[in-house]
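All protein chains but one are shown in place.
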Amino acid sequence: MTEAAFLLCGAGAVVFAALALFQRTLYGSALCLLGVLLQVAGAYFLAGARLLGLLQVLVYAGAVMVLLVIAVMSSPPRLARPFAGTPPAWLGWLALLLPFAELLAFLRLAGPADGAPWRWTPGLETQTASLLFGAYAPLTEAVGLLVLVASLSILREEP
Amino acid sequence: MQTAALVLFAAPVSALLLGFFVFRRWRPEKTHWPMLLSCAAVTAASLWMCVRIHDGFIPDNVWELPVYRWACAGSFVLEFGLRVDGLSAAVLGMVSLVSTLIHLYAVGYMAEDRSFNRFFLYFHFFFLSMVGLLVADNYLQMYVFWEGVGLASFLLIGFWYEKASARAAAWKAFLTNRIGDLGFMLAVFLLLSSLGTVRFTDVFARLGDLPHGTLYAVAFLLFMGAAAKSAQFPLHVWLPDAMEGPTPVSALMHAATMVTAGVFLMARSMPLLREVPGVLAMIALVGLMTSLGAAAVAATRKDLKRVLAYSTVSQLGLMMVAIGTGNLFGAVFHLITHGFFKALLFLCAGSVIHALHESLNGAPTASVDDAGGLARKLPVTFGAFLIGALALSGIPPLAGFFSKDNILEGVHATGSLGLYLLSLLVAAGSSVYIFRLLFLAFLGERPEQRGPKAHAHEPGFRMKVPILALAVFSAAAGTLGEPLAKMLGAAAPHLDLSISFAALGAAAAGILLAWWAAMRRPSFDWKWRRAQPELERILDDDFGWQSFTAACAGRVAAFSRRLSDSWEKRSWDPFTESLADTAVGLGENLTLLSRGALNEYLWWIVVGASVLAGAVTLCF
Amino acid sequence: MLLTWLWLAPALAMIVVWAMPSRGLARGTALLFSLGLFAYSLWLLAPYSEGLLHLEELGVAGPLGIRYRLSVDGIALSLCWLSALLTVLSLAASWKADVPNAFWASFLGLEAALMGVFCARDLFYFYLFWDIALIPMFFIIGLWGSSGRRKASLKFVLYTFLGSLSLLIGLLALVTLHHQATGVWTWDMSALEKTPIAGRAALWTYAALALGFAVKIPVFPLHNWLPDAHTEAPAAGSVMLAGSMLKMGLFGFLRVLLPVFPDLSAAALPVLGGLGVVNILYGALCAMAQSDLKRLVAFTSVSHLGFCLVGLFSLTAAGIAGASLQMLNHGLSTGGLFLLVGMLYERAHRRGLNDFGELASRTPIFAFFFAFILLSSIGLPGLNGFVGETMCLAGMAKASLPLTALGLIGTVLAAAYGLPAFQAVFWAPAGPGSASPGLADLDLRERLILWTLVALILWLGLYPRPMLELLEPAASALAQR
Amino acid sequence: MNALTPVPLSLLAPEIAVTLALAAALAVGMKSRPSNGLLARAFGALGVLAGLILFFWGPAYSDTWLLRSGGVARAWQVFFHLAALFFLAAHEARGERPVALLLGALLGMDLLAAANDLFALFIGLELMSLPLYLLVYGLRPDKRKLEAAVKYFFTGGAASGLFLFGLSVWYAETGTTALAPGGLPSPGTSLALALMGSAALFKIGAVPFHFWLPDVYEASEPELSAFMSTAVKAAGVLLLMLLSIGHSSFDPLGGSGAAFPNLGAWLPAVSAATMTYGNLMALRQRSVRRLLAFSSIAHAGVLLAALWVWQDGGHGTELSTLWFYLGAYLFMNTGAFLFLALSGISEVEQLKGYGARAPWPAAFFALMLFSLGGVPPTAGFLAKFYVIWDLLKGSGAWLAAAVALNSLLGLGYYLSLVRTMTLDEPGPRTPDGSFCPSAAAGLVLLLCAAASLLGFIPEAREWLFTLLTL
Partner (left out) sequence: MISPAWVWAISGSLFILGAAFLVLRRQLIAMVIGLELMINAANLNIVYYAARRGDAAGLAVAFLVIAAAAAEAVVGLSLILALLRSDEAAETDRLQELAD
């Protein structure tokens, strides 16, 4: 049942993503993205990764969305074509059809390994936390550095 | 012998070096002295050799001296050496004697030319090459000097190079000779590859080792070389044009140095040729054909030197007939007597030109139109010319009679009546053309002829002496038959009276015909010929052969231009260069893939990744 | 170190000359140095014996089997002499040119590379020097050539680099195939010769190597870099290019292809010998139609080198020795012709056949030298060209008579291109606008240069045996394989 | 290996040194001083050097769950550190920001080299890429740099996305992010590797993932282009190698795995396409920087060929060939870009007659070009020589021919640059001969020149290999 709900959330995300793609305005696209992110967060909750879901909401729906909103608001308010002309749209769609077809072919012909059943593991999140500051510590540090470096982009250039 | 042999080379080489390094700078007008001295020395040496051989001091009549090893690589060894035997000594004697006289003549003839020094250098180099050719002991060495002769002829024919015709004639001579040389060299290569040697002694000793086909090929190819040098059909085209050089050059070329080389080569190869009767027959036929054709052309030419030139071709043809009938003695004998009287005739022609030179505007030759009635102005020349003409016609007891008679005997001995009759025709023809010339130039006094200027006179002493000397030789050389036969180891010549009378009759008939045509019925030369421009053209063209060869040369030149322009310059070279432009052009087309649009970059990434993923997953 | 100095000394001299403070000093040093090197290369005959001079090795062969190895046999030694001599002559011939130090240095650099090619016994170093030679030549053509130099320099390098790449692939394949056959990595020529390689891969390797060498010679139809390069290069550059650089290709055939693939070489006779004949005829025919003296001489080069190819592929001692001799001859006579054309160009700044006339009487000394060297070039007996051509063809006569006969036609054509050209420049009357009036005859320096050539031409023509005895052991060894 | 065992800090000493330098550089920037840039560069160089030494100080080889140190990883890290040092020596900006960003990117590369785990690879990739986007943007941006940075960011972001999605597929299939697949390769893992491989090809600049490259190289500072064309390309090659080995305790000296079995099928095609495309495009460029960018694409093609031989395996010399190629390329390309930086030349037009104005710099540039073109006796020649040889040893004869033909195409434009520089008359846009490198940059120039003349030593590859695997 939970699994079905998980799938439903995922499907919602896909729907929102498709909606976002066809929004004429950035505003609409950003709103739809919010929808996607929330759906994904819901899926995380359902998968038992509640902390992760929370993080998703905080970081994405919070921080990233704020950035997006600032960017959207800084751009001149004009109604523009949403789609680029080069390459021609039909060529672009054609290019996207290819991976879709591949995805379908892959799922039909090979399919993912159908492994163990859905299983709840208590204490998973504790484990995750200890891992993040244990064996994964260098990587965590690296991601910290990553954020630091990213923050360098905010520095104003010298006059 | 060794000393004499040394003189043969040392004298001309040192004369040339002196002439080039000393006289050219300091006393160009005295250049002839070392040359004359060297000629005299060579003549003395060669005559002494003749005597030694004739007197049997040399065992087997062959004296050989290896000089040095020229080249070697593996089994390929080439030695240079000298070979003096009866054949080479006899021809050498004639060549050096005649050359000496012509040298002397040239001193007077060229005295006023500003390139006096250059002339004598070339002239003497011509002589040196001929001497070297005669005493070579192998084919390749012979070829070396053979080419030297060719080069000297090129330089001398083109001596007055300001004239386009002289340049063209020089080139034509050299080129035609090179074509013949191709055959010569190929024969050399054949001998080298099958026998490993080109020494005459070795080759003749080992003829049995050669397969028959090779033998035929070698003989044929050698004849090809000889045909070019000795102006036999079809390679005779260069000789008539070779008149462009100064007259002493013509004399030397026709009598002593150039055209004799071919006959000498054939005479030299006689042991080889005897093995291949087919080639011999072909040589005889070619010789006869050349002889007849040249006689016909000579009988109708008006230019003095041209008539003499065709007469040479005709006489050489006769010598080839002798070779073809296996009559080595006859060929060599005629070669020698012909050397004397042809030199004489040319020198006389030179005197005529010298006398007429004011009305010739510097042309190196004269036509009968310019002459006429010269006998009175130039009595000595006329007398000498008459002797020469008689000798050429074969009137006894002059030199030509004996040698020609011997050839005819040889032909008769083959038993082929047709060949014999045709040879007789040649003999008659030779008296026709030479006496026609004599009558027209010296005796004729037609109004159409310009005739000599009032003050035309005999040449000076230095030119008269050689003429007179040669006249004596031409008259008396018939007596050389006996000693020559001894030197060559041939049977002593004897006169077959019936054949002699036939020949004599033919000659006499020829003279009469010439008299009739030139003096009695001059309409032939002055009216009828002019009415037949077509015939005139054909004769002038050697029955079309000249223009045919010219057309061939033109074809080759056009082909080379086409190759160079259409193919090399306009097709192949641009094609290779266009490969570079193609590469740049491909880059130009590749820019269409991206025009700086970000979405396009991403499009490629998506497509690339999809294709990669698809390929990898599906190929799995 | 005897042989190492042969390339190292000019390489060092190149740097010294480059760094000279003045042009005059650079020029003098360069000439002096090249003279010294020539003397040194002659002196090398003293330690030379038994057909091979000094194997010089450095270090040990590493895992790649590459090792610094130099040695010369008679053929290589003679080519070293030729390169050294031509460097001297071309430097002397450019004496009056007002050119920077780099000019003189380039020639020394070129000399170093050429010496390296001829001395190397290890294929890696052989290739290294082979390619290095391109760079100085690129600058010589590009910087000091005539009007079309910009294009010609690039065409020269790219075209011949194509050959180099083919050569590189061939060499690598050869070494790899040898490793497959014996399990040993080696680039040593003498070791590679010992193991015959056969099969399809060998055929491809052979083709790649032959292509690489053929471009350099150059063999029809890969020849068309040559006329442009020659035409545009300065006279001294043409001399080095024709005299020494083209020999690299033939030397490659001789050093690599013939010894390592004796069977394939015998089988390749119809193809490569045939191409040699095509070269002879094609070069001569094209030369006939040229109206630019330098271009004409360039095409005669194509023709002459055809003889070498014919000689090589006769696979007889005579043919190979003749081809080696012909390489020298070609260096002397074609080099000489380029020098002469250069002298003419220096005076008149023109070199069309029809731009001149009457030079025989106006500049008789020049005419004499030109005629002499031209005659040597068209193979007049008694001069060097004849000896080489004869031996090449005599060798080929043993292998294939039709090819010999066809090759001989080249000698006829030689007369057909050489003499009219001579006549046009020296004999024909000078037309209006001709460059002939006022041309100065040769001065003492130029005469000295040309006398050197004339003396050598005469020597090799009249008494080639000493030289042939030097070349013969190597040629016989090759022929016996 | 216990998943919960933390990595010992001692193994991370080099990275810590660099991080400290990064911090020091940032600290320098707290106060605005004119000497900030120099100081930061000094700190940065110190850190990078210290890291370089510490790599050799540490254990010869150690392998933990996530990260390795020593062994083959060290060779790559040495390479990255050298490239970074060159950048620091040449870059003369005022602020400390470029130094900090570069050190960040260097840390990412170090992580990449040490990674034993796909996720570590991803983080390394991100840490390498993000600072580079900002570096391209530059301190004092202009429109072109901004455009280049944006293009780089979005294409790079797409590549990261591909990598991450590939990683997720890998994780889904194998249940772990470790490079050891543990079990037979399946279609899923192949798909994952293809996606991640695309990201690697993107970093290398292989066709058709290369379109960002010329734009970025053209717009950014030449020394940055030098860094990217050498270090980032090497990182891409490394990434592809790791993917195709896919073995946690991998030691390529001992042999190669087959995690990416179909590499053999498509890599030669990509390689040939890449070098041909790069050369053909370079032939028609008017901007020297753009030309060198396309030339670096062509060299990437050759690198892929070398990589393919290595993956094909079995000959024992392939890794050293790859390293030598990268090493030679590091020197010659750095030299070429450094010349552009110091002479202020960006258009081919400006090169006209430069040889007459400034002979020595021109000679230096010509040497670099000859080396890039693969003319003996340069290191560039030797590099190509090894690659062709290795290809011929295996079954790559046609690819060898392609490499050879491409070096002919390459020589075409390198040589015409030399020609423009030496043969043409100076034009109005030719800069004057002023060419005054700082001491550090001069040292780098000398190093480049010296290294480019290595072609005389045929065993140079073996020397380098011994040096790197001490």
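The letters A, B, C and D name the chains in turn, as written, and every chain counts its residues from 1.
To be clear about the criterion, a contact is a pair of C-beta atoms (placed from the backbone, for glycine too) under 8 Å apart; a residue touches a chain by one contact, two chains touch by 3 or more.
These numbers were taken from a predicted model, which means no experiment stands behind them.
K.L.:
Since one chain is left out of the picture, which of the remaining chains does it touch in the full complex?
P.N.:
A, B, D
K.L.:
Sort through D:Tyr133, D:Phe339 or D:Tyr413 and give me the one touching the missing partner chain.
P.N.:
D:Tyr133
K.L.:
Among D:Leu82, D:Val99 or D:Ala158, which one is in touch with the chain left out?
P.N.:
Spelled out, the listed residue whose C-beta touches the missing chain is D:Ala158.
K.L.:
So which bits of chain B touch the chain we can't see?
P.N.:
With respect to the unshown chain, the touching residues of chain B are 591, 594-599, 602-603, 606.
K.L.:
Determine and list the chain A residues touching the chain excluded from the picture.
P.N.:
Residues in contact with the chain left out: 3-4, 6-7, 10-11, 13-14, 17-18, 20-21, 26, 29-30, 33, 36-37, 40, 43-44, 47-49, 52, 55-56, 59-60, 63-64, 67-68, 70-72, 74-76, 78, 80-87, 89, 92-93, 95-96, 99-100, 103, 107, 111-112, 114-121, 124-125, 127-128, 131-132, 136, 139-140, 143, 146-147, 149-151, 153-154.
K.L.:
Take the complete complex as the reference. Which residues in chain D touch the chain that isn't displayed?
P.N.:
For chain D, the residues touching the absent chain are 3, 119, 122-123, 126, 130, 133-134, 137, 141, 143-144, 146-151, 153-154, 157-158, 160-162, 164-165, 167-169, 171-172, 175-177, 214-215, 218-219, 281, 290.
The definition used in the following text is that only the chains that are shown with their structure count from here on.
K.L.:
Distance between chain B and chain D based on Cα centroids, please, to the nearest Å.
P.N.:
78
K.L.:
Could you grab the centroid distance between chain C and chain D? Build each centroid from C-alpha atoms only and quote it in angstrom.
P.N.:
For chain C versus chain D, the centre distance works out to 43 Å.
K.L.:
At least two partner chains per residue is the criterion; list those residues in chain A.
P.N.:
106, 110
K.L.:
Identify all positions of chain B at which a residue touches two or more other chains, and write them in rising order.
P.N.:
580, 600, 606-607, 609, 613, 617
K.L.:
Taking the touch rule as given, give the residues of chain A at its contact with chain B in the complex, in rising order.
P.N.:
It comes out as residues 84, 86-87, 91-92, 95-96, 98-99, 102, 105-106, 110.
K.L.:
If you look only at chain C, which of its residues touch chain D in the complex?
P.N.:
62-64, 66, 124, 127-128, 130-132, 134-135, 138-139, 142-143, 149-150, 153-154, 157-158, 161-162, 165-166, 168-169, 172-173, 175-176, 204
K.L.:
Help me check something: in the complex, which residues belonging to chain A touch chain D?
P.N.:
Chain A residues touching chain D: 106, 109-110, 112-113, 115, 130-131, 134-139, 142-143, 145-146, 148-150, 152-153, 155, 157-158.
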